[in-house]
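Removed from the display is one protein chain of the complex; every other protein chain stays in position.
Note that the chains are named A and B in the order they appear, and that numbering of residues resets to 1 at the start of each chain.
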Amino acid sequence: MSALPVPSRPVGEVILAVENIALAFGGVKALSDVSFDVRESEIRAIIGPNGAGKSSMLNVINGVYHPQQGQVRFKGEVRRRMDPHHAASQGIARTFQNIALFKGMSVLDNIMTGRNLKMRSTLLEQALWWGRSRREELEHREKVEHIIDFLQIEHIRKTPVGRLPYGLQKRVELARALAAEPVLLLLDEPMAGMNVEEKQDMCRFILDVNDEFGTTIVLIEHDMGVVMDISDRIVVLDYGRKIADGYPAEVRSNQAVIDAYLGVAH
Amino acid sequence: MLYREAGQFKTTYAADQQIFPIRQDRWAMVALLAVAFVVVPLAAGDYWLTAILIPFLIFALATIGLNILTGYAGQLSLGSAAFMAVGAVAAYNFELRVPGLPLLAGFLLGGLAAALVGVAFGLPSLRIKGFYLAVATLAAQFFIPWLLVKVGWFSNYSASGVISAQQMEILGYAFDTPAKKYLLVLAIVAVLALLAKNLVRSAVGRGWMAVRDMDVAAEVIGIPIVKAKLTAFAVSSFYCGVAGALYAYAYVGTVQPEDLNLDLSFRILFMVIIGGVGSILGSFLGAAFITLLPIFLEVGLNGLAQALSLELPPGTTSMLQLLAFGGLIIFFLIVEPQGLARLWQITKEKLRLWPFPH
Partner (left out) sequence: MSFFFEVLIGGLLAGVMYSLVALGFVLIYKASGVFNFAQGAMVFFAALTFVGLQERFGLPFWAAFVLALSVMVLVGIATERIVLRPLVNQPQISLFMATIGLAFFIEGLAQLIWGTEVRPLDLGLKDEPIESVLERLNMVISKFDLTAAAVAGVLVAVLAVFFNKTRIGRALRAVADDHQGALAVGIPLKQIWAIVWSAAGFVALVAGLMWGARNGVQFALTFVALKALPVLILGGFESIAGAIVGGLIIGAAEKLAEIFLAPKLGEWCQALFDVSLNLSGIEGWFAYVMALLFLLVRPEGLFGEKHIDRV
């Protein structure tokens, strides 16, 4: 057996650890005894067939679902029940499988909402559009423009997002997540429904984010080419259980994974 | 040709963020304000001032309030008139019991009282949505006027049940003529409209719209849902409360909570829908439309009847009004759900090209 590949980017200590997570909805067990960890600045992929519990796992990590058993340890802090607001303030941002943009607002406004946690001015100050609120609006606008620049969406910044094509909407969602300057970025099928070019662009953006800002990324994705290419380590879920966990080469040759999900090339 | 942005480059974000980024719009606004503040009081007759313009402004203010709650924050409310009632009764009581209280302070306190009540009735919004929330606001609309009438203290134990609002005076200057009342109302509404516009384009407003569009996502990115919803109720009720105080003091001259009833709440909702959900300009357009429609109907119908020598049964106009309101609501919801404000936007976009076809 060849030596295990070494990750190309410098990866730090464990920043997120999920331990023995069990999640059920009524009688349906979405997750059973799932544990894995994520290291700082790495790109961790979660893969598996549909219904394996991947999105539920992300929802547990950022507090939308509360597991019946197990806990999540983030930046050293342990919690069983967390609300999404707290997760956001701790530096966790995410995108959704079905786009969760605010359809009534423009691209610029959508991304600005990502910076909401960083704004301090009060209601009265904002009503008067004066002093601190005015300054904040301009400062945050500048930060947001950097992200718009980074993701190359300047030409659509005033367009209402409802009118954008699917691929661009996904990019705007990524921009909104980045606006929060997150420590941990959860991406739920960021490339679903995209063509080859769009996927290449999205891959590039994700790698750039990881490179430039050192953001830790947990990624759910079905395109195996992408997954094997960009992830440092992979977790494989099937029917709510973890069936493999390791480097891409290991996972690819793991028999259980091949049986459940990957299949063999004919 | 006339209405073009060519040559108007924004070089700073500040310039881009103005309420009227296009120069022609700014001039138009200045002109409009000049007409409103200077020309109208001089030229308009008393009838126009008291029966049309003053109520229009007051309802526009209430519509801004409801628009903030329903249009921007997405919380459906059928109780706006109830909050107007709170504002009216509160302002009256403050003026009555606090000697020497300045008039504007009375209005402000009336608004704040309405805001508090609004927050109380807004608490259910933390658990229920959509038209279930409408039912909660219906509870407010039935309960509040009943309470205000039942508890004699509110109406100063007046035997006849009719309470006259006090004379409006600021620093000894009495607002007793229609023109003066109009100017006072105009000033208050203009200032509050500006504040509202500022609110909806800053972080608070974006938070509201996020809650409206997808509150789960909003929570995930860190927008405090509870605070956003309750703030929406508070600000909205404040605006309705001030509108209510103005209604009592500058329009009808009496404080009668029973008049601020469900029918009025529906009317204000119609103003929001027709004018444009989620638009401050739309609030004015909708209020103007609904205020003027009955008059046009009346005049038009009578003219038609006379021309055809028909005798119309009594109440025809009010029945036609119902028909027109209902039909227009359905029309707007189907054809242009974003109301007159959107139609105005489309007109402006066409104007950019005019006289060229494309």
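Just so we're on the same page, a residue touches a chain if its C-beta (ideal position, glycine included) is under 8 Å from a C-beta of that chain, and two chains touch if they have at least 3 such contacts.
Predicted model, so just to flag it, every value in this text is computed and none were measured.
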Which residue of B:I52, B:L96, B:A179 or B:L328 touches the chain not shown here: B:L328
Residue among B:A28, B:V151 or B:V191 that touches the chain left out of view: B:V151
Touching the absent chain when the full complex is considered, from A:L31, A:I46 or A:V64: A:V64
Contacting the left-out chain in the complete assembly, out of B:A14, B:V30, B:V162 or B:V216: B:V216
Residues of chain B in contact with the chain not shown: 74, 76, 124, 127-128, 130-132, 134-136, 138-139, 142-143, 146, 150-151, 216, 262, 266, 269-270, 273, 313-316, 319-330, 333-334, 337
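The rule is simple: only the chains that are shown with their structure count from here on.
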Euclidean distance of C-alpha centroids - chain A vs chain B, Å: 42
Of chain B, residues touching chain A in the complex: 13-14, 17, 195-196, 198-199, 202-204, 206-207, 209-210, 212-214, 216-225, 231, 235, 278
Residue numbers on chain A that touch chain B, as the complex places them: 62, 64, 83-85, 87-89, 93-94, 96, 100-105, 109, 112-114, 116-117, 119, 121, 123, 126-129, 133, 136-138, 141-142, 145, 176-177, 180
